[in-house]
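Missing here: one protein chain of the complex. Every other protein chain is in place.
So, chain A:
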């Protein structure tokens, strides 16, 4: 809220002297800064208020509600089940192949699935290790998908790989986070040829550039299309109404109950 508004005596929701004023800062959620000064993986944006309306439009009094951005918590040992075994084998195999241990940024276990957040420089090495090591044997790359968490999130573009070990019947997830200004991820087509079209789709829809891909061209949209449609800031069209030039707003600008 700008200063002239507070001079008028109508504080913004959640601000000082407003009806939704917080008594003291101790109720805020704990800071999610990682201890080592390393940036933590963020999967979602912070939210405030309700009904998607800010400022004077909010008559509900819920303007002071604040929800921090979701950060997947790092898992602590023991991970449980076969997760520890896979993590140990992966560490051993990576060391054996001379890949530094910083290749793995974070490990998260959530809802019975394990996610390895991988730094992009080492993605191909990690994939090759996972595929070739006799104790790991992730032969099948089930899926490659992009995720965009929206403009407010640092490293908002994620490239997600789901690997399947047919030998051991295990599934793991690799995730690489990149900035939208530098959306480069090495291609894993050399390790998993099945990633070819899936990386092309992620490039087409999210603009993630897979370096080393044999032919990174659009696949679902026309060749001369501008922009990457599944990005959260891709402009959506409204629907014109034949009455006083009105327009039904695009879905992301409608009042939403969230």
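What we mean here is this: a contact is a pair of C-beta atoms (placed from the backbone, for glycine too) under 8 Å apart; a residue touches a chain by one contact, two chains touch by 3 or more; residues count from 1.
We take it that contacts and distances are computed from a predicted model.
J.: Under which of the names "NADH-quinone oxidoreductase subunit D", "ABC transporter permease", "Succinate dehydrogenase iron-sulfur subunit" or "NitT/TauT family transport system ATP-binding protein" is the non-displayed chain listed in UniProt?
T.: "NADH-quinone oxidoreductase subunit D"
J.: With the full complex in mind, choose from A:78, A:193, A:212 or A:227 the residue touching the hidden chain.
T.: Considering the complete complex, A:193 is the one touching the chain left out.
J.: Which listed residue (A:65, A:92, A:140 or A:209) would be found touching the missing chain in the intact complex?
T.: Checking each option in A:65, A:92, A:140 or A:209, the one touching the absent chain turns out to be A:140.
J.: Please pick, from A:40, A:162 or A:213, the residue that touches the omitted chain in the full complex.
T.: Selected residue, touching the omitted chain: A:162.
J.: Footprint of the hidden chain on chain A, which residues?
T.: Within chain A, the residues that touch the unshown chain are 43-45, 47, 67, 70, 72, 110-113, 115, 139-143, 145-149, 160, 162, 166, 169, 171, 173, 192-194, 196-198, 201, 205, 218-222, 229-230, 251-252, 256-258.
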